[in-house]
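So, chain A:
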Amino acid sequence: MNSSVSASEAQPTATAKLQQELASQAVGVTLRAVTKKYGSFTAVENISLDIPAGSYTCLLGPSGCGKTTTLRMIAGHEDITSGELLIGDRRVNDLPPTQRNTAMMFQNYALFPHKTVWENVEFGLKMRNLPKAERIQRVDEILEIVGLTKFAQRKPAKLSGGQQQRAALARALVTRPQVLLLDEPLSALDENLRVRTRSELRKLQKQFGMTFIQVTHGQDEAFALSDQIVVMDHGRIDQIGTPEQIFQMPASRFVARFVGDNNIFVGKISDVLQGNQYAILRLDVDGIGSFLCRGQAADLGMTAACCVRSDSMTMTPYPPTDPTLPNQLTARVVAIEFTGYVTRVSLMVEATGAELTYKVRSHDWIANPVQEGQLVTLSWTTENCVFLSH
Partner candidate 1 sequence: MAKISRRYVIRTGLAAGAAIAVTRCASNTQQASAPSGTPNNPASGPEVNTNQVKDVTLRMIGTGVSQINEIRNKAQEDLGFKIDVRALSTEENNQIAITQPGQYDLFDGEYFSLPLVVPSGNLQAIDVSKIKEFDKIVPIFTQNKFDGMKVEQAQGTYPYKVMYLQDQDSKEFAAEPTNWATLIPFQYNADTLGYRPDLIGSTKIESWAQLFDSQFKGKTSILDIPSIGIMDAAMVVEAAGLMKFGDKGNMTKAEIDQITDILKQQKRDGQFRAFWKTFDESVNLMAAGEVVLQSMWSPAVTAVKSKGIQCVYAPLKEGYRAWGGGVGLSKNLSGVSLDAAYEYLNWMLDGWMGAFLGRQGYYSAIPENARKFMKPAEWDFWYEGKPAAEDMVDPFGKTLEKKGAVRDGGSFKERMGNVVVWNSTMDEQVHLVKKWNEFIAS
Partner candidate 2 sequence: MYKTWKGVQPYLLATPQTLVFLLFLIFPILMIGLVSFWEFNGYTMVPGFTLSNYADVFTEVSLRTYLNTFKYVVLVWFFCLAIAFPVSYFLAFHIQNQKLQIILFLICTVPFWTSNIIRMISWIPVLGKEGLINSLLLNLNLVEQPVEWLLYSDFAVVLGMVHLYNFFMIAPIFNSMMRIDRNLITAAEDMGASGFQILKEVILPLTAPGIAIGSIFVVTLVMGEFITVRLMGGGQSASVGKLIQTQIGSLQYPLAAANAVVLLIVTLFLVAGILRVVDIRKEL
């Protein structure tokens, strides 16, 4: 990746020109009540979504949630059953992929194994019947930018994972698309390379000011890359927001569970108070305790849930200093997992059998350890307890 950085710096004119061209044409993507059905199976149900021009959006969700189908509908590789798809202000529902001005980067890159890197990158231009001279100029230019000039005559099998990824990127960018669609572009890389590549991608996106829409099932990836995250489940959108919003204020139990180590409690709303910015709700959880959480106003007596992030809790020895305070519970340490920077503690509430996770900086844990089997008190502030409406 470093080579690509230095290469792009060494070629300010080419990069700048392309940058200008791409940034000036970046457009947003809008989905209005889009549904995709395969026979009786609904893969994507009635989703509406605004993706701003020049933004980096991640569609996040487990496999089968409809995120890839959504991406493929945008690209034009799947028909839209109902609803509208706009790229910029053009309705593109019925346009073939090439006329949508999108380009797609595939999982495992889908580089043609029988063609050299150069031929791979040239392919889209050749299909568009561009004159040979222009093809040569544009391919050479983009290979320079991604730093693959030296590898132009190699077959993809002779490239490293990172180089393949850059070749795929070059192939996608060479046609100057308005929107770049990325289908799990990092999943084929090992952990280290993935982290480096992902920052590279983010840098490129910013540099060219293009609209990137990426599908991923990794929350880290989504957090690291996105301006906007779209969390999907069972063909629907669960939550749209910035990474911070998703992280801090998950909107549903699914998001809370999927996004991170949240401990989720289900109970009945017994009180609703009005706080400064939020409503404060009291949730009674059978056998565990009574928790105050922040959220929107909701009906009394309704069954609802709240979540507390496992790293937002405080662990103190049992018994609690003041048992009458809300937002605390008693649990027994079941297992301790040292994972490096963080130590993960698994606990169980004896009365109900509910399992919890507590995460703490290993540094702090080592200073103040607890043995397996011990009873402890976990507590948290109302600020850290989020009400989940569904």
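FYI, a contact is a pair of C-beta atoms (placed from the backbone, for glycine too) under 8 Å apart; a residue touches a chain by one contact, two chains touch by 3 or more; residues count from 1.
Per the selection procedure, all candidates are chains of the complex that A comes from, given by their letters.
Note that the structure is predicted; figures quoted are calculated from it, not measured.
Undergrad: Could you check which of 1 or 2 is in contact with chain A in this complex?
TA: It is candidate 2 that touches chain A.
Undergrad: For chain A, which residues are in contact with candidate 2 within the complex?
TA: Spelled out, the residues of chain A in touch with candidate 2 are 75-77, 97-98, 102-104, 106-108, 110, 112-114, 123-124, 127-128, 171, 175.
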